[in-house]
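A single protein chain has been omitted from the complex, and every remaining protein chain is retained in its original position.
Chain lettering (A and B) follows the sequence in which the chains are written, and residue indices restart at 1 in each chain.
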Amino acid sequence: MGRFITFRLLQAVPVILAVITVTFFLVRVAPGGPFDSEKAVLPEVKAALEAQYRLDLPLFQQYVAYLGDLAQGDFGPSFKYPGRSVNELIEAGLLVTAELGLYALLIATLIGGVAGIFASLKPNTDQDYVPMTLAMIGICMPTFLLGPLLVLIFGIRLEWLPVTGWGDIPGDKILPSISLGAAYAAYIARLSRAGMLEVLSQDYIRTARAKGLPERQVVLKHALRGGLLPVVAFLGPAFAGLLAGSFVVETIFQIPGLGRFYVQAAFNRDYTMILGTTVFLSTLIVLFNLLSDVLAASLNPRLRHQFHTGGMP
Amino acid sequence: MSSTAGELLREAEKGTSLWQDAWIRLKKNRFAVFGLVVLVLMMLTALLTPWIAPYAYDAQNLDLGATPPSAQHWLGTDIFGRDMLTQIMYGGRVALAVGLIATSVALTIGVTWGAIAGYVGGRTDAVMMRLVDILYALPFMIFIVLLMVVFGRNIILLFLAIGAVEWLTMARIMRGQVQSLRQQEFVEAAVSLGLPARTIIRRHLIPNALGPIIVYTTLTIPSVMLLEAFLSFLGLGIQPPQTSWGLLISYGAETMEEYPWLLIYPGMALTLTLFSLNFLGDGLRDALDVRGSKD
Partner (left out) sequence: MALLEVSDLAVSFVTRNGVNRAVDGISFTVESGQITAIIGESGSGKSVSCYSMLGLIPMPPGRIDSGVANFDGQDLLAMSEAELRRIRGRDIAMIFQDPMTCLNPFLRIGDQMIEPLVYHQGTSRKDALARAEALLDEVGIRDPGRRLNGYPHELSGGMRQRVMIAMALINEPRLLIADEPTTALDVTIQAQILELIANLQRDRDIGVIFISHDLAVVADIADQIAVMQNGKIVERGDRRAIFDHAAHPYTQKLLAAIPSGSKQGSAGDPETLISVRNLKTWFGQGENVVKAVDDVSFDIHRGEVLGLVGESGSGKSTIGRSILRLVPVTGGSIDFDGIELTQTAGSELKQLRRRMQTRVSVADAVQQLKDDVGLARSAVRKYPHEFSGGQRQRIAIGRALATRPEFVVADEPVSALDVTIQAQILELMQELSREYGLTMLFVSHDLAVVRHLADRIIVLYHGKIVEQGDGSTLFESPQNAYTQQLLSAIPGRQLIA
């Protein structure tokens, strides 16, 4: 297992490096700089500012210097908010976004997983059609549509739940988490149903029944492990998607999370903030994918065996 | 005696009617048929919109302002007095256009890439798929937003960005298909008959991989549409005076308290379309008996 993890970590490095490099140069190439929108400043002041932020150096030197800072864990100062470092800002936003993502993932996995399993037990009956149609709607209704709709129904018309903020009013975490998690709940429902159906048609399920075991044991003990594998494998990409897509929900519900900071930074051409957020999020995403692969492997004894022998099945 | 052999050869020539079989199965799937019907209606509407839309797409009536559904405006009007039905119809055109174009781009790149990687195998395959893996791991959402913000609202860029995201999955699937097909009998037969690689790929591998390709294409289109709507929603995609469902939804979200129909109808249009396409894609997947990229 250790070999596997090391190998994957090594693979992750070029990815992250690519992300840093592409983002760095992309942002610089774009028209407009961080100080252009300021009210007209004297050229000398502008030059001084640029020198302070290293913007007067050749691009490549800036790049190398940035990498050096990164290696020490320093994302640099924010261009937009003088006096505050990107690290600070990321930290502040991260807690919020991570919590949002976690709740959404929990909702998605629990609701989706259970729905899918339930549907798989009686395929092609109402027990199957109803949850799966709901799931399809969940997939087809984008977050930016579902969010406002939920706000309209539960926040404005029914006035049951608050619609802005995070942690300010009790219950204000419900709607955003549901909006974010709904689409993933739908995907997970379909995945778990498909996985369970596949497993339930396997010979070893017939063997389990032939042993006279009650259906509940057959499903829970024999089928679940194999059937939910695709769901576990999906968790990594799911969390990644949640992180990346959180900014929509954060915008709609006005949540001070990382996603919202990112969009603002993009509009403001706050280079360091953009870079910092992108690198950070990408690293998180890569790590999560790794985690989910490891989890999936540990659940599948055959794959585990492969890792011990270094890849030979 | 030669009659036995001749008989054998004639039998060999009769192909399997995989497609007929699939069509029958598809027809039995109510959801898929529903999806197909909606899709066809939508395409017809989109094509005929300039002629059948009740109003011109840029016709405003500022005095009227936003009104709920009425006899003259079946789906109401927005704050500029524009007819919502017309807006939604034109939005449909855009959605479909983006869907088809971006998907074709993704399809062409993805299928070619995957077919070559899968067929040639070895180091070439490793390199090609490693590239796909790296690109796959990049958080594209983030990049796209970055791109769009930074480079402005260029519709070409939009297509490119969307295509760039979607071709990866297609490549992976195609490669998986080619790999498993390559080991099968008829490919070995073709190889031992001395056919060149190009021919084998073109005449034997691609037609047999057609099943999954069709399914994933049908599933990519809604994905692409969603992406476009999303970008337009953020203000990064289609720009006024062109319409897009994403744009309409974003306006609707802003004013949904007073004018909920501005959110609901475009939302329904988008959801219904995606719904239909996805069901159709699912139905095709079942009918053609396609599994995911298994080993």
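As a convention for this text, a residue touches a chain if its C-beta (ideal position, glycine included) is under 8 Å from a C-beta of that chain, and two chains touch if they have at least 3 such contacts.
Predicted model, so just to flag it, every value in this text is computed and none were measured.
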Given A:Gln11, A:Gln62 or A:Gln202, the one touching the chain that is not displayed: A:Gln202
Interface residues of subunit A (partner: the chain not displayed): 201-214, 217, 221-222, 225-226, 299-302, 305, 312
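Here, only the chains that are shown with their structure count from here on.
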Chain centre separation in whole Å, for subunit B relative to subunit A (CA means): 24
Subunit B-facing residues of subunit A, complex: 11-12, 14-15, 18-19, 22-23, 26-27, 29-31, 133, 136-137, 139-142, 144-145, 147-149, 151-152, 156, 240-241, 243-245, 248, 252, 262-263, 266-267, 274, 278, 281-282, 285-286, 289
In the complex, subunit B residues that touch subunit A: 31, 133-134, 137-139, 141-143, 145-147, 149-151, 222, 226, 229-230, 233-234, 246, 249-250, 252-253, 256-257, 260, 263-264, 267, 270-272, 274-275, 278-279
